[in-house]
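A single structure is presented below for examination.
One protein chain is absent from this view; the other protein chains keep their places.
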Amino acid sequence: MKRTVPLLITFIVGAVLILAEFVPHEPFGNFGEDFSLYFDIIAVFAFLLGGGNLIRVHVTKVQRKKKDWPFSIVTLVGFLGMLAAGLLKIGNPDGIQGDVAKLGSLFNDLYMFIFTPLQASMFALLAFFVGSASYRAFRAKNLDATILLVAAFVILLGRTPFGLWLTSGLEGSLSFLQIPNLANWIMGVPNLAGQRAIMIGIALGVISMSLRLILGVERTYLGQDNE
Amino acid sequence: MHFDLGVWIGAFLTLGIISFLYKDNPWYKICEAIFVGISAGYWIASLFWQNLVSKLYDNLAPAIVALFHGQIQYNLLYLVAGILGIMMLLRLIPQIGWISRWPLALVVGATAGLQFINYLVSNGVKQIYNTIVPVFGPVSDAGGIPPVATTGEGIGNVIILIGTFTGLVYFFFSKEHKGLFGGAAKVGTWFLMITFGASFGYTVMSRMSLLIGRIDFLVNDWIRGTFG
Partner (left out) sequence: MELLRSRIIIGITLLSMVLMFGSALAQDADKRDVLDSTAVRVGTFKKPVNLPIPAQLDVVEDSEGDAGSSITVSWLPSPDDGAGKNNVIEYQILRSESQDGEYVIVGSASRGMTQFQDATTTDGVTYFYYVRTISKDGGANSQISAGIQSSPQWFNTKDLDTFIIGLIICAAVIYFIYHAQKGKKFFLRQIAGLEAVDEAIGRATEMGRSILFIPGINDMDDVQTVAGITILGRVAKTIAEYDTKINMPVSRSIVMTTARETIKQAYVAAGRPDAYSDDMVHYLTDEQFGYVAAVDGIMVREKPATCFYLGAFFAESLIMAETGNSIGAIQIAGTAMPAQLPFFVAACDYTLIGEELFAASAYLSGEPKQLGSLKGQDVGKIIAMIVILGLCGLYTVASISDSVSLLDFADKIKGLFSAS
């Protein structure tokens, strides 16, 4: 019972949804959209588990005075504060009926002055990490890494005025070798070929994985030991 | 001197995050703790109003009222979503926690079914369609046959064909990469490396622009805005 019913559910739901893609007649035609809605709703219920876990982990840290426990207080205050501001729509000009992110509400203020700078700063860190990744990639030790490096270099230069200046001397029939032209060609030809091969492979991988899940060949997600 | 609390908080948080590049420190730990707490609260509150209230309650409540009047509306099916959500929560009760596998099984089955078609069409069929082109041909449209345009395009088509073909050869699972097959797989690897290099180079500049945005905030909004 505990094992068979979930597998049966997976099979029926999966098979029906695949076939429903080809059946426009109501209600089958709407199944895809309906599932997205149902999933969003289930995910909100699951928030009780996730949010509850977050609180429990940090409260335990504070109670047991584990390493860095003062920062857990900060997390809890931030979490509960933002939650209250949003669920109760504190300071919302339109009251409880208004849009939760209405300009002027506490929720929106916290979002604009705290959430946004933090998000933008983490995103900005990428510039540094891309630099360090590139630096390591420069020490290309084999042919594959060298090809990757050269392609990256040409595309990178091709998107800057420096690249245009560097090879501006090449005219006429050699203009093909001007870096911006070379960059466009690389994007449009070999890059496109590789992308297509990867995408076709992914499509087949997803099809195979989906069939394994639907047919119950793959069961680890249910926490079952395979026989 | 003009003091704007919002800007100063933004600067504090920005510098705290960037300080991670030097090493882990209490400043970063505070910013990280604030970020985790605030962002978790943000998403839960937003999606509560957006999904639970707007989608579940607003659709289900009228349908339940109609049920009491003897009408069965399509939106009554949202009851299923609500029940599945509650089943998920039953995980908290150890004795009947196994029921939470049912909504999980539904989610996985539905994901498998929907993504099967999505990927088949967008990643499979459409990509195959776009790869099918005449490789050689006339360069004018005399005779009613569409031209292959220029020799350069023709060579480009050949290279795309070789690249796609050898790339697929590389991904073969059931044949060893030896001999001619191995040679083709090797060529496929080179094409994949070019693809990765191109993506890498393409994104570098856009990542730089994100940093420039933050520096602009710090220099113009914070320092210049405060000290004039």
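Letters A and B mark the chains in the order given here, with residues in each chain numbered from 1 onward.
The rule is simple: contacts are C-beta pairs under 8 Å (C-beta built on N, C-alpha and C of every residue); 3 or more make two chains touch, one makes a residue touch a chain.
In this text the structure is predicted, and so the values were computed from the model without any measurement.
Across the entire complex, contacts from the unshown chain go to A, B.
The chain omitted from view is touched by exactly one of A:Ala43, A:Ile90 or A:Leu106, namely A:Ala43. For the chain missing from the display, the contacting residue among B:Val7, B:Leu56, B:Ala81 or B:Ile117 is B:Ile117, taking the whole complex into account. Touching the missing chain, out of B:Gly10, B:Gly156 or B:Gly197, is residue B:Gly197. Taking the whole complex into account, subunit A touches the unshown chain at residues 18, 21-26, 29-30, 36, 39, 42-43, 46-51, 53-54, 57, 67-68, 115, 118-119, 122-123, 125-126, 129-130, 132-134, 136-137, 148, 152, 195, 198-202, 204-213, 215, 217-218, 220-226.
With the whole complex as reference, residues 17, 20, 23-24, 28-29, 31-32, 35-36, 38-40, 42-44, 47, 88, 91, 100-101, 104, 107-108, 110-112, 115-117, 119-121, 124-126, 128-129, 131-138, 143-146, 148, 157, 161, 164-165, 168-169, 171-177, 192, 195-197, 199-200, 203 of subunit B touch the missing chain.
Just so we're on the same page, only the chains that are shown with their structure count from here on.
Centroid to centroid, with C-alpha atoms defining each point, subunit A and subunit B lie 4 Å apart. Of all the residues in subunit B, the ones that touch subunit A in their complex are 5-6, 9-11, 13-14, 16-18, 20-21, 29-42, 44-52, 55-56, 74, 77-78, 80-82, 84-86, 88-89, 91-92, 98, 101-110, 112-117, 119-120, 122-124, 127-128, 130-131, 152, 156, 159-168, 170-171, 188-205, 207-208, 210-211, 213-214, 217. Taken together, the subunit A residues at the contact with subunit B in this complex read 2, 5-7, 9-18, 20-21, 27, 32, 34-35, 37-51, 54, 68, 71-72, 74-83, 85-87, 100-101, 107, 110-128, 130, 134, 137, 143-145, 147-156, 158-160, 176, 185-204, 206-207, 209-211, 213-214, 221-223.
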